[in-house]
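Excluded from the complex is one protein chain; the other protein chains are retained at their positions.
Note that the chains are named A, B and C in the order they appear, and that numbering of residues resets to 1 at the start of each chain.
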Amino acid sequence: MSIKVRYFASLKETVGRSEDELESIAPLSVRDIWRQLNPDLAMPETLLAAINMDYVSLDANVDEGDELAFFPPVTGG
Amino acid sequence: MSIKVRYFASLKETVGRSEDELESIAPLSVRDIWRQLNPDLAMPETLLAAINMDYVSLDANVDEGDELAFFPPVTGG
Amino acid sequence: MPIKLCEQAFNPWKEIEAYQTQTAELAGKHGATAVFVGTMRDFNQGDGVRSMFLEHYPGMTEKQLQHIVEQAERQWSLLDTLVLHRIGAVNPDDTLVLVAAWAVHRGDAFDACRFIMEALKSRAPFWKKETLVSGQARWVENNSKGYQSK
Partner (left out) sequence: MPIKLCEQAFNPWKEIEAYQTQTAELAGKHGATAVFVGTMRDFNQGDGVRSMFLEHYPGMTEKQLQHIVEQAERQWSLLDTLVLHRIGAVNPDDTLVLVAAWAVHRGDAFDACRFIMEALKSRAPFWKKETLVSGQARWVENNSKGYQSK
């Protein structure tokens, strides 16, 4: 089991990837995962995150098997 | 010159007429005209009035040549 | 800002589509369209309704609707509006009223459409007389006075 991480829209271009796969042993928060995967990239102030397609705060815990997504403010409609 | 008075909807049925023609010498208010034309009929509490197709209060003065209309609350839409 | 009183049944969606298509200035310019359609129900205040008659005050109706639309155009930033209202004999499922507002931004379209509709309900001189399934006829009552004369 592992954690799947996805990036969308302008954030995908900024990080230069659309997906990451993360093997973790220790419990990690959304914020921890960002830092681990993007150590040289400050978290955007307006960053949004979702676990399994529901919005979560950056302090939420991510479990094995979760799909975590990072994206900028939405602009639909 | 004279004043034309019109009635609409349920009020037309209540007064039993759709129009009156009034010759007046003295200056009259909307309320005066109702009383003169319908002496036996109390003014409905919710009565609306228009002079020349604009809403007016019951104390407004009516001039020769005006079209005065009485009607109940509107129910369009 | 066309305002029309219709003696015949009309299809509100076809009317909007046709108006929008013929109004070249809207193409590519409007970001937002807010629409309200009022439809005759077959049931009102606990009774089945068979048909309805929409009486109006010719001349005053158009004048008041014109005032209302002009007021909306002063208050919000609008590209165009369309107001259609049925008059005369109507049947359940017939469209009674259509109000559409086009704007660059959605706030203006939403607010203006709602304002026009609420103002129409309280100020435009229309009166509904229902014929119930029982055969009885009755005027629809408006419990609020609507337009408040000062």
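Methods note: a contact is a pair of C-beta atoms (placed from the backbone, for glycine too) under 8 Å apart; a residue touches a chain by one contact, two chains touch by 3 or more.
For clarity, every value in this text was computed on a predicted model and none was experimentally measured.
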>> In the complete complex, the chain left out here touches which of the visible ones?
In response: A, C
>> Touching the absent chain: which residues on chain A qualify?
In response: 6, 8-10, 46, 48-50, 53-58, 69, 71-77
> Please identify, in ascending order, the residues of chain C that touch the omitted chain?
Replying inline: 11, 13-14, 16-17, 27-43, 92-93, 104, 106, 109-110, 114, 117
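In this section, only the chains that are shown with their structure count from here on.
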> Taking each chain's centre as the mean position of its Cα atoms, how many Å separate chain B from chain C?
Replying inline: 26
>> For chain A versus chain C, what separation do you get between their C-alpha means, in angstrom?
In response: 49
>> Counting only residues that touch at least two other chains, what does the list for chain C look like?
In response: none
> Where does chain B touch two or more other chains at once, residue-wise?
Replying inline: none
